[in-house]
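The other protein chains are all here in position, but one chain of the complex has been omitted.
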Amino acid sequence: MAHEEIHSDVHTDAFDPSNVTNPEHAQHHIVTPMQYVLVYVTLLVGTAITVLAAYHDMGVWNPVVALFIACFKACVVVLFFMHAKYQSRLIKMTIGSGFFLFIVLITMTLLDYISRSWGMW
Amino acid sequence: MGISPVLWQFLVHWLHNSALFPAEASTIAPWMDALYFFLLGMTLTGLFLVGVLVFGFSIRYRKEKNPVATQIEGSTLLEATWTIIPLAIFLLTFVWGALLYFRIYDPPPNAMNIYIVGKQWMWKAEHPGGQHEINSLHVPAGRPIQLTMISQDVFHSFSIPDFRVKREVIPGRYTTVWFNATDPGTYHIFCTQYCGTQHSGMIGEVTVLSAPDYQKWLAQSTSGMSLAQNGERLFASMGCNACHSGNAAARGPNLAGVYGTKLTLTDGSQVQVNDAFLRDAILNPSQHVTAGFAPIMPTYQGQVSEDGLIDLVEYIKNLNTNYRVQQTLMTSESNQAAPPTPAGGTTETVKP
Amino acid sequence: MSAHTIVSLPDQSTAKLPKVNYINAEQGILSWLLTGDHKRIAMLYLISITFFFFIGGAFAGLIRFELLTPQSDLVAADTYNKFFTMHGIIMVFLFLVPSVPATIGNFLIPIMVGAKDLAFPKINLLSWYLYVAGGILTLAALVLGGVDTGWTFTTPLSTHYLNTHVLTAATAIFIAGFSSIFTGLNFIVTIHRMRAPGMTWFRMPLFVWSHYAASLLMVLGTPVLAIAIVLVALERIFGIGVFDPAKGGDPLLFQHLFWFYSHPAVYIMILPGMGVISEVISTFSRKRVFGYTAVAFSSVAIALFGFFVWAHHMFIMGVSNYSALVFSLLTMLVAVPSAIKIFNWAFTLQKGSITFETPMLYAFGFMGLFTIGGLTGVFLGSLGMDIHLTETYFIVAHFHFVMVGGMLMAFLAGVHFWWPKMTGRMYPESLSKLAAVTTFIGFNLTFLPQFILGYMGMPRRYAAYPPEYQVLNVLSTAGATVLGVGYMLPLLYLGWSLKYGAIAGNNPWQATGLEWQIQSPPLTENFTETPIIDYEAYDYEWLEKKTKDEVTTVG
Partner (left out) sequence: MDNAIVDTHEVHEHVSLPQHRHHFETEEQQREAGSFGMWLFLLTEIMFFGGMFFAYLLYRNWYYDAFAAASNQLNVPMGAANTAILITSGFFMAIGVWAAEMRKRKMLVWMLVLTTVFGCAFIGVKYFEYKEKYKLHHIPGNNFSIAMFVSPQNYPQYPDTYAEKPLMPDMAQKTQVFFFLYFAMTGMHALHMIIGIGLLFWLTWRAWRGDFSSGYVAPIENFGLYWHFVDIVWLFLFPLLYLINRHPLN
């Protein structure tokens, strides 16, 4: 069948103006199991570090470290397990916009809550 | 004419009693109206502009006159014009509106304080002198009045359109609004936030009295006990004075003169002691422990009504010495022992 | 061709509807209920939306009749509360949000970008079923005894103080929300992935641009509404206290989450309408839309800024003064793109060759009413003014000017404009002009007095009011009656035209859009062969040349 060529491992530029029907497409990329194993180990190590770090008193840094590790793990999952690293710019922007708006929701709402305690003026 | 005289009279009466513009009955009203007319002018100008363009072009370039259209791509200059000019006007509106907002929500320090409690579906006004009113509010003309408001149940909104003031009345939190009524008379109080079945019945009247009339009214409607006296009784009956006795060895902080000062809490933060802080400290004491004291105070959540809290807050506000607290501790019959408050029923903060 | 009109219909004595089109491609009710065809789903939506519009409208009528007199004498206060709640829920979630996108947008987006269908036809159908499920639940809430929370579900009122069918209505909104998410998702994927060869972003009609912007809002905003509603339901069932101040919750948190969706929601409602206006104005002035890029980007700007302004619904509700300042400033910014659009449309008329068919009349109505609606929004965005005006009839009037005067006018403009494409037949021109004028007059009579009422301080959601407000209320009710007639007329004559209307032919308006270059009603797969787009949107010279070529070829 004709679609079989699509699955070749050849890297091409994500933007291909000659492809008139679908100029924003990205070449399909297959991540190897070896990479998956590496990612898997990284994630397990990350989990262990999170738990260990939680039992060390670092004051205000505790949540920061925990969140940093969680973000790192999430990035790894998004990039490799979810193949975002090999996706088109469009998909990357989609992911980005989701997190952007999440940040908007949080910061703009927190703006209210934080500044409430600043007093009447 | 075919109109029957009865109908005619009815129409005249009906139209005569209708209004097109609210009375300007507070010092803020003219300021609000000025902004309103500015914005109205902006709207009419905008509408006129769009109307002229649409109708002008429609007549000038209708198909009969102009059978073939000339294609125009656009014009950066024009785009810039109608981006920048509206933006400038809107920003001006923003600044103007913001100034007005802070004028309305920033009460002057010498304002006389009245407490308002909203509940489904009535307004209770509590004057410091102990006068209680339901769905009505008596205020003197020509004197800034601050309303400290709280709701017992859901969101309400206290609105006096003729004064151009309005503020949401929130459960669990004091909000304030202030006004300075100019003309004696009666004006509507509305609850403007939908609050359940009888929302449209949650209305009342604010009566603005001249200064002498107001004094007369105060004297007539006093219930005998000022808010602070009620608070004192509550303070004693709940045993607050056992810890907040003002003694050096007391387990609770000294409350005399605490209002308006800055307190340092156990977590090191500094807070201004105001009505909201006092209320919160009674209900959620563990989050408001003064530095140097143990977190032993129990919560009074669910044990004191909002009116009771107002009494306590008013009491602590006016507590200048611990003499009476200690007196109360010694005499078990505290309320009989309480001497009458100074004449006029007004408290220290409201002296004009 | 007469000098007054651009309508060019085929010779009625010989003209016939195309033998094969999407309407008769398959027969039977199941072929409609299980269809994947975006055009059929659009028609399903059109029917259900019309149904709910008239239910919501009936409640509006009841509200106005109750307000004829100052006392609550037609119905008791609790019934009145149920009326306005039902009116709000039905009109907002079941009419305004899906109105243009799910009907006209669904029908046209694939055709306008040159695709055979939306990217996910089954999800499109699913979204209609979700809409219907939401609608049925809303009706269930109504039949079981009604809801009286108001469409805003203000906590703690909705969670702890009402014994009506809040959960049913909340579920209905939750489900209808997913319907809207799926429509938006489908549009975004279609616009990104399914464009025909040569259909670059800047060759797309502005209708597509505005739908793209609205879809972004649907996809990103609606889930926040969903979670807010879920939390209300949980709070109601278990009484845990996220929104209950007595248990340490903050009732304002609900407001934040709710308005994070519900403010962008008004842009979801108005943006597709703006798309319609761009198409209509261009077509009837035979001119490319003035400042195409500015209009396109202003849609995206509205979508973007739309997410930053939600707290302006809470200026007096206890948000901090600082954040009130920030949100007020941002609100002023979001007003600018709308102004840009209005002026660009006005200048599209310049040097055009203007005719005044019904869609154009509705579009003019839109421009006037939307200008008023938009500028009165600036009143409410301005902090100090908002104190006096919010929660009064002023805000009711403002909202209706934007939504009814703006969106509904645009919806009717669109329905009339594309009616020949959707059904293959023309609507009766003079009756429809009458309807357009009636609507305009009725609308102004209904809602202009409400601005005055609002400034006088008459609060919204009042079943009874002080007698001095009666004259204006009577005027408003009178206007509502006229408005009702104005809305009934299209229902009647459009139905009539289905059988008796003149055969429209492919391109009755001589418009340039891709949808006008195919037969009416279109084929199931829209195009016989994939179109190659080699011209800009609104290129009337291209159209003229094409028509000339066709004539020569045929000759």
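Each chain carries a letter (A, B and C) given by its place in the written order, and its residues are counted from 1.
The working rule: a contact is a pair of C-beta atoms (placed from the backbone, for glycine too) under 8 Å apart; a residue touches a chain by one contact, two chains touch by 3 or more.
Everything numeric in this text was worked out from a predicted model, so none of it was measured.
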Only these shown chains touch the missing one, namely A, B, C
Touch with the missing chain holds, among C:G145, C:G198 or C:G239, for C:G239
On subunit C, the omitted chain is touched by residues 115-123, 126, 130, 174-175, 178, 181, 185-186, 188-190, 192-194, 219-224, 226-228, 230-231, 234, 238-242, 247-250, 253, 256-257, 525, 530
Had the left-out chain been drawn, it would touch subunit A at residues 1-4, 6-7, 21-22, 25-26, 28, 30-33, 36-37, 39-40, 43-44, 47, 50-51, 54-57, 62-63, 66-67, 69-70, 73-74, 77-78, 80-82, 87-88, 90-91, 94-95, 97-99, 101-102, 105-106, 109-110, 113
It is residues of subunit B that touch the chain not shown, namely 283-287, 295, 297-299, 301
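Here is the rule we use: only the chains that are shown with their structure count from here on.
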Note to self: most contacts are between B-C
Most remote chain w.r.t. Subunit A, using mean C-alpha positions, is B
In whole angstrom, the CA-centroid distance of subunit A from subunit C equals 35
Subunit A and subunit B have mean C-alpha positions lying a whole-number Å distance apart equal to 47
Note: subunit A residues in touch with at least two other chains are 120-121
Among subunit C residues, those touching two or more other chains are 252, 321
Listed in rising order, subunit A residues that touch subunit C in their complex are 20-22, 24, 90, 97-98, 101, 104-105, 108-109, 111-116, 118, 120-121
Seen from subunit C, its contact residues with subunit B in the complex are 3-6, 72, 77-78, 80-81, 148, 150, 152, 154, 156-157, 160-162, 245-246, 248, 251-252, 285-288, 290-294, 315-318, 321, 324-325, 328-329, 332-333, 335-336, 339-340, 342-344, 346-347, 349-356, 364, 367-368, 371-372, 375-376, 378-379, 381-388, 390-392, 452, 455-457, 459-472, 540-541
In the complex, the residues of subunit C that touch subunit A are 192-193, 197-198, 220, 224, 252, 256, 260, 307-308, 310-311, 319-323, 326-327
